[in-house]
Each structure stands twice: as structure tokens, then as C-alpha cells.
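Complex shown without one protein chain; remaining protein chains in place.
Every chain is named by a letter (A, B, C, D, E, F, G, H and I) in the order it is written, and numbering of its residues begins at 1.
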Amino acid sequence: MVRAYVLIQTDAGRAADVVEHVRHAPGIGEVAAVTGPYDVIAQIEAADVAVLGRTVLDSVQSAPGVVRTLTCPITSL
Amino acid sequence: MVRAYVLIQTDAGRAADVVEHVRHAPGIGEVAAVTGPYDVIAQIEAADVAVLGRTVLDSVQSAPGVVRTLTCPITSL
Amino acid sequence: MVRAYVLIQTDAGRAADVVEHVRHAPGIGEVAAVTGPYDVIAQIEAADVAVLGRTVLDSVQSAPGVVRTLTCPITSL
Amino acid sequence: MVRAYVLIQTDAGRAADVVEHVRHAPGIGEVAAVTGPYDVIAQIEAADVAVLGRTVLDSVQSAPGVVRTLTCPITSL
Amino acid sequence: MVRAYVLIQTDAGRAADVVEHVRHAPGIGEVAAVTGPYDVIAQIEAADVAVLGRTVLDSVQSAPGVVRTLTCPITSL
Amino acid sequence: MVRAYVLIQTDAGRAADVVEHVRHAPGIGEVAAVTGPYDVIAQIEAADVAVLGRTVLDSVQSAPGVVRTLTCPITSL
Amino acid sequence: MVRAYVLIQTDAGRAADVVEHVRHAPGIGEVAAVTGPYDVIAQIEAADVAVLGRTVLDSVQSAPGVVRTLTCPITSL
Amino acid sequence: MVRAYVLIQTDAGRAADVVEHVRHAPGIGEVAAVTGPYDVIAQIEAADVAVLGRTVLDSVQSAPGVVRTLTCPITSL
Amino acid sequence: MVRAYVLIQTDAGRAADVVEHVRHAPGIGEVAAVTGPYDVIAQIEAADVAVLGRTVLDSVQSAPGVVRTLTCPITSL
Partner (left out) sequence: MVRAYVLIQTDAGRAADVVEHVRHAPGIGEVAAVTGPYDVIAQIEAADVAVLGRTVLDSVQSAPGVVRTLTCPITSL
């Protein structure tokens, strides 16, 4: 099992749309709009890093309004 | 109650338009054109952080000419 | 109630120490070592933004090895 | 009369000290700890830009823990 | 009276055009093409910061080929 | 199994020392000095992301002369 | 013989396509999708630096979705 | 006489075209494709800085595929 | 003859000292404290680029409190 935080930058004014889109995508945990340099932070839980990479592509980067994502896999809790 | 400063970058030549647009939007306090890396700084006062996030989206990022915003919630005065 | 993600950069080789220190501090939720430009991501839940700011100062930035933190308050889930 | 926002970065863990120090310095308006890339935002009101520059030096940059300031004079409200 | 340096980035190949355009605009002093990260540096002298802000908008940012400007008001000589 | 590239910045003049130190540490694959913004790139293979994180801390960041590392876990080949 | 790592940034959502395209191009070794600021890392082996430069152009930068590449030639193993 | 290095960033895949175009332009010395953050480095020799600036505009920035140039005049050898 | 703008970053709180020091150094024209990412901007006039480079070293970078300078030679007025 691998978990990651995905830090997401969106087009101006699109954060709520991205939250809504990503929230219902497969493999996604909590999705939150935040203030600061990033607009949305999503949590992902995947069977392994291969599934993790695929989930970022399919469930996050596919959302209209996403400009750039930075995936931060968790190495220890 | 939560307050925030919103640091705004605009397209070249659009700062005055953005000030004018944001100034009349709901939830907005003082709006100022400034010199330096940011073009406009707006103050927001909201009932809670959820309203704050919504105000940035609806009242600031919706203004034509806004390229990127950086919201800085105040944690203590 | 306000929640935030705190993105933490540490001195090289200090991420595990920071996780350990921050994990037991008051007001802190999940704390994870991550890969990428940030070294540790911590979750905070506080009564309001004033408490949030105080928790970042007292429970995160006080940890030896912390170089810089970027607090991202959640505006909507 | 000229007004400015001063965006302040502090050493980790020093934001509250900087707020306290700057708040009581001459020429300073509201001083707030904030989240995001900046740690403190101060407002200054000065007779002219010369006094403004002097106030940033004497009342803000003199505070222990201040690493870097970015002064943003207001050009229009 | 307030004076400022305006550091200007232009589209590749447009520096000479920008110099020519800005040089004849109202409120502008010396305008120079330079080498380095900035392409053009202009000097402005204005009655106050409000006029300064307006001059940057009307006389500099209006020039075709201007991508981004950074205005640096002079606080002391 | 998880693999990662670790992009390493070193103090000026320390790249060869870092290569030598990291090369003999446990869990490390190929280690190469490179030109460009990074000075050394190391490959790691670990049982899971927890071991990966621990290997970066123990086998890379412990090397004298390492200033900052950026770990890039491989999600698909 | 010269070898290099090529760090590749892609348009959001295009990493898998880029991996697929680059993998089958001439002169390319391992190609991996990764997390972090870069999206794909490719290894190249070439007869000399001239062939290396040509391979980056023809086999990597030609892939649709590639935004920017950073080639890091290996100077020692 | 003044000499300068011009560090050139190009669109992905255009470095060879830019080398070819710039190489035959007037006032240009050696032109090389390079690896790293810059794609091409050109040397210029000009009668004075005014000619230098004009050569960058006319002989380098005019080349299709050039995104940004950074001219570094030589002050001493 | 060659002229240049020198954009100067200083330690926090040292801008006035740097202005005072640089103002009286040989080869220096107007020296101004400014707001924004740079703290001081100095003008230099030199017989040629060799003298220019020497003046930056001897008259600007020698000033206590100077952290980094960015010299922008003027190529056309």
C-alpha cells in the first residue's frame, strides 16, 4: 500500500471545480481547497506506486482547470 | 471571523481594472494597487475559512485580468 | 474549527527527527515524511485561525531541523 | 501621504516575536501574522516615500528574526 | 514628488520597440535597453504615488511587447 | 518493490566525495556525478516506500557535502 | 561513450504518453514516470556528446506533451 | 570592442534550428548547443554595447524558436 | 563610454548604509534606496566594460551589507 499527498495548482477561479471533479474520481481520499501557492490538496491511497502514478494521471490531472500537480508519496508516518 | 490578505498578480496593464472589479465584489475590504511583484492587494473578511475560500473564488479570481492570487489568512493581530 | 496542511522543509537528514518531534506536539494530526521538494507534511486541526497560527509556531517550527514551513489552511472539503 | 504593505519573512518560529516587536514601532499600522510564503504583513503610513523607506529600515528590518522584507507601496485605492 | 525605476521584461526581440514606445509616453524620464534578466529600464517622475501607478499603467504597460514590469519607487537618494 | 532517482545538490567541490560515500551505502544502485543544476544522481531500490525514505536519510543525506536531495520515486517503467 | 539522465516536464496528464513515445525512440535506455517536479526521467547512451544532443532533440523533445527537458550528462560513475 | 555570451532558451526541440539560424547571422562568433537549463550559447563581438544590444535583437532574438535570452557582457578576461 | 544600472540586494536593515557607502565611491552616479525585491539601485558610468566591471567590484560589492548585485549594462538609450 502507498499513500501520497498531491499538491495541485489550478487556473485562477477553478479550484472549486477541480475539488468537485477530483473528489469523485477513483482512488482519491480527502480533497481540500487550500490557500497559499497551491490551490487544492488531494490524498491518494493506492496498491503500489504504479497504481499511484496511474491515479494521479487519470483521477487528478484529467480534471479541467488543473495546471500542474506535485505528488508527494508518504515514506513514513 | 477570519481575515486575509490576497496578493494578486494581473496581466500587464490590468491592475486598475482588477481594483475596480474586486472593490465592488461582496466580502471585500480595502483593495489597493501596489508596486512590486504583486499588482493588487485586497483584504477580505469572512465568517469562516469556507466563506473566505469562496470569496476569493467568486470575488477576486473572477475578475478579468487576474493571473494568480496568493491568499494569506491572518492568524493573529 | 479550521484545519490546515503544513508543508515542511528540513535540514538534510533531519526529516525523521522532525516527524518524531512534531507527531507528539499538541494540536497535530497525521505527520508524514514525504519525497519531493518538501520533507514532511503535517495536518493540524485548531479551534480557529489564531490557534492554528500558534500551533504552527509552538508545535512545528519549534522542532529542531525545521528550515521553513508553508501552512495551507483548508477552505473547503 | 503614502501607505504600503510590507510582506515579511522571518526565521522559523519567530513570527510572533516579530509581530510583537514591529507592532510597537513608530509609523506602523496593523501588523498581522499570516500563513503562506510570508510570515507577517505590516501596514505603514508615512508622510512621503522617504519616511516610508526610513520606517521600513528602523521599525521593521530592525526586529530580531526578520530575514527579508518586501515593501509594496500603495499607488491607488 | 516621487521617482521610480521600472524594470521591464519584454517578448524576445521587442526591447527596441518598447524603448521607442515608452520613451515618448508622458511622465517618463530616461528609458534604456539593458542586458540581463530585464530588457528595458525606465525612470519615472510623478507628483505622487497615485500618479506613479497611473503612469506605469498608461505609459509603460500599454506598450506592445511588454510582458511584466517591476516598479521600484525610490525612497531615498 | 519501489525504485527512485535521487537528485542531489552538493557543496561546491564535493560531488566526487558524495559519489564515493553514497556508492558504498546500503540500498544504493548506480551513483553518478552529473553536470547541470544537480551534482549527483543516485538510484535506489527498496522493498517499499518506507524503506525508500529510510535509505535516503541513512545512505544519501548522511553523506558530508550533501546540501539538498530531491527523491523521485518511479511510478511506471 | 557518454551517458545522460534527461529530466522531463510534461503537460498535465501526458506523462504516460511521453513515456510510451520516448521508450521506443532510438538511443534511449530506461524511461520512467516519476513523482515530484519532473514527470519522466529517461536515460540515454550515445557515442559522444554530439550524438547525445541529437538524441535529446530527436527522441525526447519530439514527443508530444514534452514541455521542457533538462539533460544531465554523467561525468563519472 | 565588447564581447558577450548570450545564454538562450528555446522551445523544446528547436535548439538545432536556433543554432543554424544564429550561426549565419551578422556579428556572431561561436554558437553551441548545450545541455542544462540553457539550450544554446552564442558568442558576440561588437564595436560597442549599442551594437551589442542591436546584434542580440537582430541576430539572436529574431531566430524562430528562441523563447528567452540572457546576455552576459564580458567585463574582463 | 558605457553606463549600467546595478540592482543591489542587501542584508535586512543595511540599505541606508550601503547607499551611503556606494554614493561616495569612485565611478558611481545616482544611488537610490528603493522598495521591492531590490534594496538599492546604483548608476555607473565607465570608460569601457572593463572599467565597469572593476567599478562594480571595487565601489559596490565592497560595501558592507551587500549580498548580491545584478549589473545591467545599457545597450541603447
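Everything that follows uses one rule, which is that a contact is a pair of C-beta atoms (placed from the backbone, for glycine too) under 8 Å apart; a residue touches a chain by one contact, two chains touch by 3 or more.
If you're wondering where the values come from, they're calculated on a predicted model, not measured in any experiment.
Engineer: Decide which residue listed in E:Gly36, E:Gly53 or E:Pro73 touches the omitted chain of the complex.
Structural biologist: Of all options in E:Gly36, E:Gly53 or E:Pro73, contact with the hidden chain holds for E:Gly36.
Engineer: For chain G, which residues reach the chain that was dropped from this view?
Structural biologist: 2, 48-50, 52-54, 56, 73-76
Engineer: Can you list, in ascending order, the chain I residues touching the missing chain?
Structural biologist: Residues touching the hidden chain, for chain I, are 4, 49, 52-54, 56-57, 61-62, 66-73.
Engineer: Provide the residue numbers of chain F that touch the chain removed from this figure.
Structural biologist: 12-13, 15-16, 33, 35-37
The rule is simple: only the chains that are shown with their structure count from here on.
Engineer: If you walk from chain to touching chain, how few steps can bring you from chain D to chain I?
Structural biologist: 1
Engineer: Rounded to the nearest 5 degrees, what angle rotates chain B onto chain G on CA?
Structural biologist: 145
Engineer: Could you see whether A-B or B-D has the larger number of C-beta contact pairs?
Structural biologist: B-D
Engineer: Once you find the CA centre of chain C and the CA centre of chain D, what distance in Å lies between them?
Structural biologist: 25
Engineer: Using mean CA coordinates as chain centres, what's the chain F-chain H distance in Å?
Structural biologist: 35
Engineer: Going by the contact rule already set, what residues in chain E reach two or more other chains?
Structural biologist: Residues 4, 16, 33, 35-37, 49, 52-54, 56, 70-76 of chain E touch two or more partner chains.
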